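The next block holds one structure in the form of C-alpha cells; read it before the comments.
Of the protein chains in this complex, one is absent; all others appear in place.
Going by the order they are written in, the chains are A, B, C and D; count residues from 1 in each one.
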Amino acid sequence: MSPNFHLWLIPLLPLLGAAINGLFGWRFSRQLVSAVALTFSGAAFALGLWVATQFPSLGTGLYRESSAVWIRAGDFQADFGFYLDQLSLIMLLIVAGVGFLIHIYSVGYMWEEGGFYRFFSYLNLFLFFMLTLILASNYLLMFVGWEGVGLASYLLIGFWFTRDQAASAGKKAFIVNRVGDFGFLIGLFLLIKHFGSLDFETLFASIRLHSPETQGAGLLTSIALLLMLGACGKSAQIPLYVWLPDAMEGPTPVSALIHAATMVTAGVYMIARSHVIYDRAPAAGMMVAILGTLTAFFAATMGMTQTDIKKVLAYSTISQLGYMFLACGVAAYTAGIFHLMTHAFFKGLLFLAAGAVMHATGGEQDMRNMGGLRTKIPWTFWSMTAATVAICGIPPFAGFFSKDEILWQAYASARGSWLYWLFGVITAGMTAFYMFRLWFLTFFGEYRGGRAEAHLPAQPGGRGSGHAGGDDPHRVPSPSHGQGGIHESPKVMLVPMVILAVLSVVGGWVSYHHTFENFLSPVFREGGTDSLVETRPTSTGVESPVEEGGKETLFMTISVGAAAIGIFLAWLLYLRRPAWPDRIAHRMWGLYQTVLHKYYVDELYAALFVKPLINGSTNLLWRGIDQNVIDAGADQSADLTRRLSDSLRHMQSGNLRSYAGWVALGAAAVIGYMVWIGIP
Amino acid sequence: MTTGLDHWILTLVTFIPLAGALLLLVAPRRDRDLRLFALAVSLLDFLLSLHLPAYFEHQPYASDLTFAGARVFQYELNRPWIRVPNIHYHVGVDGISTWLVLLTTFLTPLCVLISWKSIAERVKEFFILLLVLETALIGVFVSLDLFLFYFFWEATLIPMALLIGMYGHGRRVYAAIKFFLYTMIASVFMLAAVLWLYAKTGTFDFVQIQTAIHNGQVENLTLAAPWLFLGFFVAFAVKVPLFPVHTWLPDAHVEAPTAGSVLLAGVLLKMGTYGMLRFNLGLFPEEARRNASWIMVLALIGIIYGALVAMVQPNLKRLIAYSSVSHLGLVVLGIFSFTALGLDGAVFQMLAHGVSTGALFMLAGILFERRHTYEITEFGGLATPMPIYASFFLFIVLSSLGLPLLNGFVGEFLVLSGAFRDRAVYGILGATGVIWSACYLLWMYQRVFWGKVVHKVNDSLTDLGVRERAALWPPAVMALLMGVVPLVWLKVIDGAVHSALLPLAQIASRGTMP
Amino acid sequence: MLHLVLFLVFALGCVAGAVNLLAQRHPIDSALSLVVVMGSLAGEYLLLGAEFVAAIQVIVYAGAIMVLFVFVIMLLNAGVEERTPGSRVALLLGVPGMLIGSALVVWLLLERSPTPAVAAGALPGPPQTIAWLLFHDYLLPFEVTSILVLIAIMGAVVLASPPATTKKES
Amino acid sequence: MVPLSCYLVLSGTLFACGVVGFLIKRNIITIFMSIELMLNGANLSFVAFAAQWKALSGQIFVFFVMVVAAAEAAVGLAIIIAIFRTRETLNVDRVNLLKL
Partner (left out) sequence: MNGSLAMVPQATDYLRVLPEIVLSIFGMAIMFADPLLKERPPRTLGTLALLGSLLALAATWVQAQYPGFAFWNMVRVDAFSVFFHFLIVAVTAVVILTSFEYMEVEGIRAGEYYGLILLGAVGMSLMSSAVELVLIFLALEISSIATYILAGFRRRAAISSEASLKYFLLGSFATAFFLYGVALMFGATGSTSIQVIGAALSSFEVPALAYAGIALMFVGLAFKVAAAPFHIWTPDVYEGAPAPVVGFMSTAPKAAVFAVLLRLMFEAHAPGRIGLIWVVAALSMTLGNLGALVQNNVKRLLAYSSIAHAGYLLVAFAAVPDSGIPAAMFYAASYAAMNVGAFAVVSHFSNAGERYVKIEDYSGLSSSSPLLAAILTVFLLSLIGIPITGGFIAKFYVFSAALQSNLVGLVILGVLNSAVAAYYYLRVIVVMYMREPRGEVPVSAVPAGMGAAMAVSLAATIYLGVLPGRVLDYAGRAVAEWLH
C-alpha cells in the first residue's frame, strides 16, 4: 500500500499564507508578514522534500490522489486530483525550493516597500497556483494553475501599480497569456470531445492506442499544436514572447521567481507532460522545435543590444526557454527538463544578483550607468559570475551539461536536424556575448553612475523614462546614491544567492552516469518500452558507439568554442575598446535599430491587432453598427410611426362634413363588402 | 424527503416581498425604518428560499443511469385559478429554476444595502418597487403555467422601468421607455404563441402542453411550430439580449440606479435565457435543433461584438453592460449546443454572471455615489485612495473574466466545451471571448485603478464603509464558492438539464432513422 | 293605373322637394322643400294603405317638427348659406362613396328582393289594430318613448337656456 | 298596381338625397333637415315592407321613428341655438375648434 502523501497540502499551504496575509496583512508588522509568508512557503518546500524522500518507496514511481470532484457535468468530470511522478517531483522540488529561496530574498529586497503584505500574499498565491499546476492530475486542474500563475504574474508585474508602465505590462502579460490559453482551451475541448476525459492517466491510456500521425495533421497534431500555443504564451515563445521583456517592470524577485525560474517554464513542463501526444504528432513536434530554435536565436540577438540589466536577462530567459522548447520538440524531454532545472538555478540567481546590484545602486537598471561594482559588492559579483559562466555553457558549470545535451539531441535525435544544432550553437555564442557584456559593463571598468546617458544612440523604451522621471518607487530614500552609497545587500538576500550559486555550479552534475535521465525515464517511457521517438544517449553513456561519442565530443567542443568567441568579443568591445560598439552601431544603423527595437514586433502587433481592434470597435461596431444602424433604425421606425400618426391626425380636420364624408365612405365600403359576399 | 413546507414554500418565497411591499405602502415615511424593513423582508425571503436547494431531491447524474420519469419539478403547487380559460396557479421548480430563484433572493438584499444612501428621495417608492420586482422575478422562474409565466414576465416590466425612469440619471426617461418598448414589443410575440398553444391544447400548463406536443396531439403543429418557436424566441432574445436587439441594454444600464442595474443584469436578463431553455427547448425541440445554427451565430456575434464594443466604452457602466451582452451570448451558445456540458455550463454561467456582474454594478454604483460619474477618464489611480475597493473590484473582475477557481470559469469552460463538441468552429470562435474579456476588463481596471491619481478630487475619496463591505462580501464569497465547489450547483442543475435534453436526444435518434 | 299615376306624382313631389332642399341656399327655402317632401310622402303612405301613418306624418312631421325648424330659422335669423371652401373629403370621397353605396342598395332592392306589386291600400291599418299593437305588443316601447320625450325636454331646456353666470368663474 | 320596388327605390333615393345633403350643405339647420330626409326615406321603406309582409309592426315602427324624430328635433335645435349663441354662426365649416 502506498503511503498517503497528502499532496493537496502542498499547494494549499501557500494559499493559506496568501489568504492570511491578503486579508489581515495590512494590520501585521513586516516581521509577522514575512514570518507568515516564509512559514507557509517553507512548509510547502519541507513537505515537498519529505515527499521526495518517501518517493523511492513507491515501487511504481507513480502516486495519485483524488481529493474531491470539482466539476461534473453530463459525462464529463474533473477532480481536484493530484499526481506525482518523477517529472512532477522534480518540478515540485525546483518550484518549492527556488520559490522558498526567493521568498527569503524578497524579505530583504522588499523591506522598504509599501504594500509589503500585498507582495507576500501575491507571492504565496503564486506558489499555490504553480504547485497546483505541477501536481495536477488532469489538464483542467493544470489549467487552473496555469491561469492562476498568470494572475499572480499579472498582480506582481503590476505591483507598483501607480507606474503606468508596470500597469500596462501586467495587463499585457495577462492578455498575451490569454491568447495562449485560448489555444490551450481549444486543445482541451478537442481532448474532451474525442477522449471524454482530461485525466492524465485515462487520457494518455486512450491516446496510447493511437499510432503516430506521420503524415498530415490529424487530431493529435491539432491538439499538440493548440497545446503548443498555450505553452508559447506561458513560456514566452515566438510569437507570444512580447510580454516577458515588459514584465521586468515587476519587482526583481518576481522576475527571478516567475519570469525566470518557474512560471515561464510551465509551457515546457506542459509539453513534457503531454509527451504522449507529441510523440504521436511529429509535425507538431517539429513545429515546437522550430519555434524554440527561432525564439532562442532571435531573443539572443535582441539581448545583445539591451542596456537595461533586467531586459538583457529577460531576453536571455526567452532564449533559454527556446532551448528547452527545442529539446521538447525533438522529443528530448529529459534534456529539456534538465535545462529547465539548471536554468532555474542560474537564471534565478542572475535575477537575484541583478536585484542585488540594483539594490546596491539605488534602483539603477541601466548598465551604462554601472561599472566597477566588482569590488563594492563582492558577494553579488561572485554569485553573478557563477551564474554567468553557467549560462554560457562553460564546463563544468550546470548550464554546460544541460545545454550541451540539448544541442546534441537537436542534432542527433530522430527528429533532430543539423539546422537546429547550428542555430543553437550560434545562439550559445551570442548568449556568452551578451552575458559577458552584462558582466563587464556592470562589474568592470569605472563606475558610470550619474553620467550622461546619451553615449548610446537611442534609448530603449521602458525603463529609461520612468527612471528619468524619478518616480521609481524602488529607489532608496537617499537622493545621492553615488559610489559612496553603493553597498552590499543584507544577508537575508545574500544567503539565497549563495545557495543558488552553489547549485549553478554543481547542479549539472546530476546528469553524471545518466542519473537524471534514468530517474526521469519511467515518465517518458511508453508503456514499458522506450519512447516512440528515439533519443541518443549522451557521451557519458558507456553504451554509446565510439563514432557517435567522437562526434558528440566534437560538437561539444564547437559549442564551448562558440561561447568562448562570444566571451572574447564581449571583452573586446566592452572592456578593451568601449568606443567600438557605438561605431559598429552607426555603421550598421538599420540593423542595429531593428534589433534594438526588438524587430519592431510590438509596433507590428500594435498596428496589426491593437489599433484596428480599438478603432474598428469604436468606429465600425459601436458608433457604426450599434448607434448608426441599430439604434438609428429603431429611431427611424419610431419616427416613421410618429409621422404616420401625424398624417393620420389630418383625417381629424375638425370639419363635420369631412367626418360625415369618412362615415359615408366607410358605410359604402361596408355595404359594398356585404353586398359582394351576399350575392353568391 | 418532504417537509410540511414543501407545497407552500414557493408561494411564500414568491409573495413575501410583495407582502412586504404592501406593508411598506402603509408604513410611516421614516427612511431608515423603511430601509431596515426592506432589508429584513428581503433577507427573510432569502433565508426561506434556502429551503429549496436544501431539500431538493437530487436526481442521479445523467451519466450514472438513464433515468426516466424522475421528478423533474419539485415543490409543486397546482391550484385552479381561473376556470374558463384553463389557468392554474401552477408553480414548481426544477434544478434550473431553483438556482435562479436563489439568485434573485440573494441579490435583492444586496440591492437594498447598496441603495441605502444613494436613494435619498422617494425612498418608500423605491423599496416598494424593488420588492415588487423581486416577486415578479421569482414568479417568472417558478411559474409552470404559461399564463402565469407571461403574467409575471410582463409584471417585471413596470417596476424595472419605473426604477430606471424615477431613480436613474441623465437620459433616464429615454432609457426607461426604450427598455419598456423593446421588451414589450418583443413579448407580445410570445403572448401570441402562448395563446395559440392554449387555443390548440386547451391548457396553459407547461407540462401538459409539453406532453401534448411530444405526443403529437396538437393539430397543425408542424405548420405553426416554426412561428411559435420564433414568437417565444423573439421575446427571449430581446431580453437576453442577443445581437441585433441588444441596444436597449447599455442605455438602460447606464441610466439605471445601482440596484436596478444589479437586478437587471443579475436576474432580468436571465429571464431570456431561462425562457429559451424552458420553452424554446422544452416545447419545440425539433425547431430548436433546426434553428440552432443561426441562433448560435447570433450568440457568437454577441460574444465577440459585445466584447469588442465593451472594450472601447468610455463609460464604466456601459462597458459592463456590453460585457453582459458578451457573457449572455455565451449562455445562449451553450443552450443551443444541446449537449449536457453546454447546458450545464449555460445555467451555471447564468448564475455566475448574475453574481459577478451584479457585484460589478454594485461596485460601479459605489463609485458613482462618490463621484457622480461613470466616465472612465474621470478616474485613474483609484487603487491608491481606495485599496479595499480596488481589491474587491479586482476580485470581481477576475471572476467575470473567467479565472479558474472563480465562478466565471466553470460556466465558460462547460459552455465552450459543449459548443465545441456540437460544432467545433462555434466553440473556437466563442472561446476567443476568453481573450476579449481579459482585454476589456483589464484595460478598464488599469484605467480606473492603476497609474497615478490624475484628478485631484479622487485623492480624497473614502474607501468602502462597513455597509458597502457588507454588500460586497456575499457576492465575493459566492464567486469563490461557485468556482471551488461548483458541484453544489451542478449536482442540482445536471438532472434538470438531462431531462431537458431528453426530447432532443429522442429527436436525434428518430432523425437517424429514415 | 290611377295608382301608378298617383304614385308617380307623389314620388315626383318627394324627389323634387329633396333635390330642391339640396339646391336652395336659404334655409327657409330648404325647410319649405322639406315640407313638400313630407306632404308627398304622406300621400305615398295613403297609397300603401297606412292611413294612420299618413295622418301623423302630416300632424307630427309637417305640422310639429317643421314648424319647429322654421321657428328656429326665424329665431336665429339664419341668412343665405355661405359658400365656404368646405371639405374635400366630403365631396371627393363621401359623396361618390355614398352614391355607389346607394346604387348598390337600390340595385339589390330591384334585383334581389322578392317584391311583388302591391295594390293601393294594400295593408289597411285600422286604428283599433294599431292601438292594440301599440298598447299591448308594443306597450313597453310606447312607455319608453315617454322617457325619450322627457330627455328631449330636459335637453332642450338645458341647452337652450343661457348659461348660468352666478357660479364662480374660473 | 305599383311594384313595391318602386316605393323602395324612392325611399332609397330620399335616403341618398339626405346623405348627400348632409355632405354638401353648410348650414347646420339644413344639414339637420337632411337627416330628417334620411329618416323619412327609411320610414317609407318600413311602410312599403309592411305592405309586402302584411305586418303592421312596420307601421308601428314608423310611429316610433316619428317620436324619435321629434325628440331629436327638439334637442338638435336646442343644440343649434347653443352653438349659435357661442359662435354667432350657423356655418358648419366654421365650427371647427376641435380638431387633430
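FYI, contacts are C-beta pairs under 8 Å (C-beta built on N, C-alpha and C of every residue); 3 or more make two chains touch, one makes a residue touch a chain.
Computed from a predicted structure; not experimentally measured.
Colleague: Which visible chains touch the chain that is not shown?
Modeller: Within the full complex, the chain not displayed touches A, B, C, D.
Colleague: Given the contact definition stated above, which residue among B:L36, B:I185, B:V425 or B:V477 touches the chain not shown here?
Modeller: Missing-chain contact among the listed residues: B:I185.
Colleague: Would you indicate which residue among B:L50, B:V173, B:V425 or B:V457 is in contact with the undisplayed chain?
Modeller: Per the contact definition at the top, the residue touching the missing chain is B:V173.
Colleague: Tell me which residue among C:L46, C:V95 or C:L159 touches the hidden chain in the full complex.
Modeller: Final answer for the missing-chain contact: C:L159.
Colleague: Mind listing the subunit D residues that contact the chain we can't see here?
Modeller: 8, 11, 15, 18-19, 22, 28, 31-32, 35, 38-39, 41-43, 45-46, 48-50, 52-53, 55, 57-58, 60-61, 64-65, 68, 71-72, 75-76, 79-80, 82-83, 85-87, 92, 95-99
Colleague: Tell me which stretches of subunit A touch the chain missing from the display.
Modeller: Within subunit A, the residues touching the omitted chain are 641-642, 644-646, 648-649, 651-652, 654, 656, 659-660, 662-663, 665-667, 669-671, 673-675, 677-679.
Colleague: Using the touch rule from the top, list residues of subunit C that touch the missing partner.
Modeller: So the residues of subunit C touching the missing chain come out as 104-105, 108-109, 112-114, 136-141, 144-145, 147-148, 150-152, 154-155, 157-159, 163-164, 166-168, 170.
Everything that follows uses one rule, which is that only the chains that are shown with their structure count from here on.
Colleague: Could you tell me which chain's Cα centre is nearest to the average position of every protein Cα atom shown?
Modeller: Here the chain at the core of the arrangement is B.
Colleague: Measuring centre to centre with CA averages, how many angstrom lie between subunit B and subunit C?
Modeller: 69
Colleague: Centre to centre, by mean C-alpha position, how many angstrom separate subunit A and subunit C?
Modeller: 101
Colleague: What's the distance between the Cα centroids of subunit C and subunit D, rounded to whole Å?
Modeller: Whole-Å distance between the two chain centres: 5.
Colleague: Among the residues of subunit C, pick out those that touch two or more other chains and give their numbers.
Modeller: 86-87, 90-91, 94-95, 98, 105
Colleague: Which subunit A residues reach two or more other chains?
Modeller: Within subunit A, the residues that touch at least two other chains are 653, 655, 657, 660-661, 664.
Colleague: Considering only the defined contacts, which subunit D positions touch subunit A in the complex?
Modeller: Counting only subunit D, the residues touching subunit A are 19, 22-24, 26, 31, 92-93, 95-100.
Colleague: Contact residues on subunit D for subunit C in the complex?
Modeller: Within the complex, subunit D touches subunit C at residues 1-10, 12-21, 23-27, 29-30, 32-34, 36-37, 40, 43-44, 47-48, 50-52, 54-57, 59-60, 62-64, 66-75, 77-82, 84-85, 90-91, 93-94.
Colleague: Mind pulling up the subunit A residues that touch subunit C in the complex?
Modeller: Within the complex, subunit A touches subunit C at residues 653, 655, 657-658, 660-665, 667-669, 671-672, 675, 678-679.
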